[in-house]
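Here is the structure we will look at, set down as structure tokens.
The complex appears here without one of its protein chains, the remainder shown in place.
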Amino acid sequence: MPAPVYALDPGSDRLREECAVFGILGTSDAAAHTALGLHALQHRGQEATGLVAHDGERFNVHRGLGQVADVFAKRRVMDGLVGNAAIGHNRYSTTGAPNPRNIQPLFAELDLGGVAVAHNGNLTNAMTLRRELIGQGSIFQSTTDTEVILHLMARAKGRVVDRLVEALLQVEGAYSLVLLTQRKLIGVRDPFGVRPLVLGRLGDSYILASESCAFDIIGAELVRDVEPGEVVVITEEGLESVRPFRRERPRPCLFEYVYFARPDSVVGGRSVYQVRKAIGAELAREAPVDADVVVPVPDSGVPAAMGFAEGAGLPFELGIIRNHYVGRTFIEPTNEIRHLGVRLKHNANMAVLKGKRVVLIDDSIVRGTTSVKIVRMVREAGAAEVHMRVASPPIRFPCFYGIDTPEKADLVASHMSIEGMAGYIDVDSLAFVTLDGLYRAMGEPGRDPMAPAFLDHYFTGDYPIPLVDEEGGSRSRQLTLLREAV
Amino acid sequence: MPAPVYALDPGSDRLREECAVFGILGTSDAAAHTALGLHALQHRGQEATGLVAHDGERFNVHRGLGQVADVFAKRRVMDGLVGNAAIGHNRYSTTGAPNPRNIQPLFAELDLGGVAVAHNGNLTNAMTLRRELIGQGSIFQSTTDTEVILHLMARAKGRVVDRLVEALLQVEGAYSLVLLTQRKLIGVRDPFGVRPLVLGRLGDSYILASESCAFDIIGAELVRDVEPGEVVVITEEGLESVRPFRRERPRPCLFEYVYFARPDSVVGGRSVYQVRKAIGAELAREAPVDADVVVPVPDSGVPAAMGFAEGAGLPFELGIIRNHYVGRTFIEPTNEIRHLGVRLKHNANMAVLKGKRVVLIDDSIVRGTTSVKIVRMVREAGAAEVHMRVASPPIRFPCFYGIDTPEKADLVASHMSIEGMAGYIDVDSLAFVTLDGLYRAMGEPGRDPMAPAFLDHYFTGDYPIPLVDEEGGSRSRQLTLLREAV
Amino acid sequence: MPAPVYALDPGSDRLREECAVFGILGTSDAAAHTALGLHALQHRGQEATGLVAHDGERFNVHRGLGQVADVFAKRRVMDGLVGNAAIGHNRYSTTGAPNPRNIQPLFAELDLGGVAVAHNGNLTNAMTLRRELIGQGSIFQSTTDTEVILHLMARAKGRVVDRLVEALLQVEGAYSLVLLTQRKLIGVRDPFGVRPLVLGRLGDSYILASESCAFDIIGAELVRDVEPGEVVVITEEGLESVRPFRRERPRPCLFEYVYFARPDSVVGGRSVYQVRKAIGAELAREAPVDADVVVPVPDSGVPAAMGFAEGAGLPFELGIIRNHYVGRTFIEPTNEIRHLGVRLKHNANMAVLKGKRVVLIDDSIVRGTTSVKIVRMVREAGAAEVHMRVASPPIRFPCFYGIDTPEKADLVASHMSIEGMAGYIDVDSLAFVTLDGLYRAMGEPGRDPMAPAFLDHYFTGDYPIPLVDEEGGSRSRQLTLLREAV
Partner (left out) sequence: MPAPVYALDPGSDRLREECAVFGILGTSDAAAHTALGLHALQHRGQEATGLVAHDGERFNVHRGLGQVADVFAKRRVMDGLVGNAAIGHNRYSTTGAPNPRNIQPLFAELDLGGVAVAHNGNLTNAMTLRRELIGQGSIFQSTTDTEVILHLMARAKGRVVDRLVEALLQVEGAYSLVLLTQRKLIGVRDPFGVRPLVLGRLGDSYILASESCAFDIIGAELVRDVEPGEVVVITEEGLESVRPFRRERPRPCLFEYVYFARPDSVVGGRSVYQVRKAIGAELAREAPVDADVVVPVPDSGVPAAMGFAEGAGLPFELGIIRNHYVGRTFIEPTNEIRHLGVRLKHNANMAVLKGKRVVLIDDSIVRGTTSVKIVRMVREAGAAEVHMRVASPPIRFPCFYGIDTPEKADLVASHMSIEGMAGYIDVDSLAFVTLDGLYRAMGEPGRDPMAPAFLDHYFTGDYPIPLVDEEGGSRSRQLTLLREAV
């Protein structure tokens, strides 16, 4: 009988950030700094990465499937990426097999010269615009929503920034963009400021990045957030800022703080690490429990667990150990041992669990399948009781603004009560932080229902930006029916 | 001291056909037949190959750098190329490093559905049209001239054949095209019929190919040439032919017979093998020589040498042996042993050369560098005399219609007399077939200067199709300055 | 100017375990379980991995450079590894470039059938024995010390266990071995028990592994340690134990607890995690400090930091964040930015460091170069004071028993006082746990100088097993002068 094989990651049970962007202008090391910045932002997208540098004469490009350190590992690749300015991108794909033509930055040659663009977010009227553009004779290179922006720029008039603004006035959705032209590095954040974009400085160079941890890796300093609705234009002469869009009340995404951003990043002026600890402290206040140890589901649950332990006066212990040697290509599963799956990544540390009443802290519950396995593992290690506390409210609604979420039907909280979920994942008690508690951890007095300060549709179904394509039909039906064999 | 290394092919000294095309409709084996047809046409382009099949719903694509047998070697690649219709393409690149985005067939999603196109030839006003299209907001995926046709179709109106005709009425140059849409396989040959395109049949399927040898490999039969200026539209219902272009006097390229086509192909109703033998016989008549043996430079010189030997009544001998185990990636040259280069491919067969007066037959002389090495090798093997006879007139002018030629300055015949060349390559005598002799070998009475029957600009500088881009400036200057690392 | 590039891991500044072993007999999933076990043991060796399964008739082998999840990723690889018994190995190389012939398990065909062997440890008389065997006509496949055991078995007489014992009686050094023959799975631990080896059980199958975490991943249970000097022979009929060696006082390696073993493993009956926390508590007692926060150097310093914080009554904070997306092949360094190196892996979490008096906890100091960079980074993040506490005594002596240590001259503690080191790494205070403190954390009353319970030569220079080869000359000089170009 042939040997059975195992899946390493049998369908992710996390929300996944779709992208990271980075740009720098004003240093001969532009490509190397960009590669390092992308490496620091690897958690925001691991499927593919790309980089475009401009050397004063031509645009030098390299893109590839895989992680940054692999795609840019070869010296001759880096040697080819000459230039004083560069932008880069990490991505997850959301639909279908990875297609090399979809790896960003995208590039187009306009009549005023070349333009490269990298995008974090998602346009909610991209399919509609795409159909219109094709009807006018445009030919698309990729199936990404981002390419719509290039086509709108190609058909607009005037100088490059004017064209960009003219294009963006036609799109709806979430976008933090960096663009590179022959002379300019441009950053834009949509009027709601859904996805983050920060401005940094290293010597004479300005830098744009999705998170501040990308500045730390190259010793650059965080200057400030690019503001919602702001267009930042960087040249060798300096930085200019324009605000061509209608003013909106900013709604930055809450989930950046809960899960996506790195704990050492400062997003919207807040330390992500401190916010997570504060959520844990809120949880301890809102849903206390009589227990012996507080144990995080690593790595994302660690700061909240520390906050909870501190708040509750309980010992914090590493009761679950994570194995970081995890490729994406491990051996395929067979049914009889598929349940072993989760242990490839997590293992119970029996010494701190045996006979104990355990509070497990996780950042969120999406499908619930991981929680089932984690709880079973903790019980098998001898825990006397298992109580779960979750550092975000129940996720009931999918995202259309750039985050890869399961369909609504697969979100366990969309069709189960908290009691139901407690039974399903087999815990002695289950509690989620309240939405007000989450806002408090962010330093707000609570959620103002008339003017909520953050994007929180996961929990509320409140979508402030119109979902144009969704109303017109399902997304996949509208995509080009072109399949590339690999 | 590190080991020196050697180049296998230090700058080609042949003209190189730029492309092959193939298309079939009406069989569930469309992709496999296309891969086989492309394999039979491998001599027309070895740098990259691609195939698009349509399965009634979607277009399935695979493209890759390398030869057909390698790119389509994997079963899962072939398994993905489902469909009852398919087109394919082999290519050489003419400019710069191979860019995956340039591998044909190209594909575009128009408002009336997808269109794939494969092109043999070269458009002489592509740069001019490209600039105009970019000025109107089109974004190009590739740097190929072929993409212009897709953009013109995208901006045209009406049904797909109407759009194709509207597009082609705007282009100048040489083109044998195959296109695939959701329901149609279309073949077009430009009004001058510069490059070949033949129509075949296998059971209920019609087939289009650059040469008839692509029919033989799958047991299909040659029906006829697609005629200059003809558009052939093939559907499940059958074949329709339209002739939308202004009538021109056909000028098929002579060099297909001299060198490009496979000897077992029938092109323009003539056996390529028989034409080559006839050229040899002409040469024997026009430039006889007192000698002991007739020796071809293999493989392309073999039929002409057989014709010469027969005509001259001299023995035909394989005095030069070719090593066919030749990759394209052998070890790099060092100066001191660079002269060894040619022996990687050819070796003298001393047993038939020693002490003999040798007539060497080659198909053409381009740069002359190969001839220098071959003659030296034959002399070192002990030949008493070396006479060279060449199966084409002196090549003095470059091609702009789809053949990769060196620049004029590198064509040895453009700046040297025949006597000068004889000295340069160190032969006891040198003669080329005359242009009239070449026309006679084609079955014509000679070249009619008022109405030449073939394209012969290599020898005459007569370019019947306007060189629009050339007048506007150098080609490379106009190309997009985008360079992809690796 | 070409872009500068960066090294991801510019010369490791950790001690590195050389190997992991795993074996199982009695399940049709032997290969899959072995691959999973090796994955759980990935931290003990990441350069190469291999697996041999026996299917009742033949030995099926796969070995490769890289991590377990990559080497065994393909289904057809796993499908080929049929068998009811299997052994596997992860390795670091200690000398020269990785040579595929050195990847274990090694295999030999003896006259009584095939034998595969995997080894954790290092033989201290291997070079001497190798020279003798070559003098007697043996031909070596590899440059590993392990192969000596196979040659000694090949030349011994009797049944396979007798031969193994006869071979082992001739070797000196540290060895935890698993062997696979046509009917037997055999485990051996050297008389001093230097490297760990544990026995587990899953259903009817016995399992051998370097650490118990390899049992957890497949849901197996830890039975007990294989004892120092014990030979365990497992067949379909059950388990037999023999003790053919002279009795020695066991000296298991202390560093397994300090750094090598996974925290969730139980080694020698002790929870590694609890030992590390206890070391931290010892440190807090021995070297208290007036500070604001306790910050670990992640990941290895985390449990000791938790123990220290608890012991000292100070807050524990994640002041340094580790980036786990780290390949081994990142871009090469240039001098001007080489100092950026360390930030690829670690970043300061400014929010918890700024203005604080910080106690940094690391597991050990080897070269000291990493500490210099970490401390500089913490200071640049705004720490008011930096105190370092180290969870092992100063490392002054290299290992010859299977751990990859720098040469003595590169061990910073071998030539610098603690004050000197404090200045070199620029801390406000520096303290190491005492050797007695470390023994106490292990549950001993302290180190008995007449009969030390553990191997502690790193700190003391006490080498209980003779270093035969070292006395005869340097190791590298004696290795075969065969170099494989890649």
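By letter and in written order, the chains are A, B and C; residue numbering begins at 1 in each of them.
In this section, contacts are C-beta pairs under 8 Å (C-beta built on N, C-alpha and C of every residue); 3 or more make two chains touch, one makes a residue touch a chain.
Predicted model only: the values in this text are computed from it and were never measured.
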Chains in view that touch the one left out, judged over the entire complex: B, C
Residue of C:A69, C:L150, C:V232 or C:V390 in touch with the missing chain, whole complex considered: C:L150
Chain not shown: contacting residue from C:E221, C:E380, C:E419 or C:E484: C:E484
Chain not shown: contacting residue from C:S28, C:S138 or C:T235: C:S138
For chain B, the residues touching the chain missing from this view: 1-6, 8, 28-32, 35-36, 39-40, 42-43, 46, 53, 67-70, 72-73, 75, 78-79, 81-83, 213, 216-219, 262-264, 266, 271, 273-274, 299, 302-303, 306, 310, 315-318, 321, 323-327, 329-332, 337, 340, 343-344, 347-352
For chain C, the residues touching the chain missing from this view: 57-63, 76-77, 80-81, 100-101, 107-111, 114, 131, 134-141, 147, 150-151, 154-155, 480-486
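The rule is simple: only the chains that are shown with their structure count from here on.
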Touch-network distance, chain B to chain C, counted in steps: 2
Farthest chain relative to chain A (centres taken as mean CA coordinates): B
Chain B and chain C, separation of their C-alpha mean positions in angstrom: 61
Distance between the centres, which are taken as Cα means, of chain C and chain A, whole angstrom: 36
In chain A, residues with contacts to at least two other chains: 81
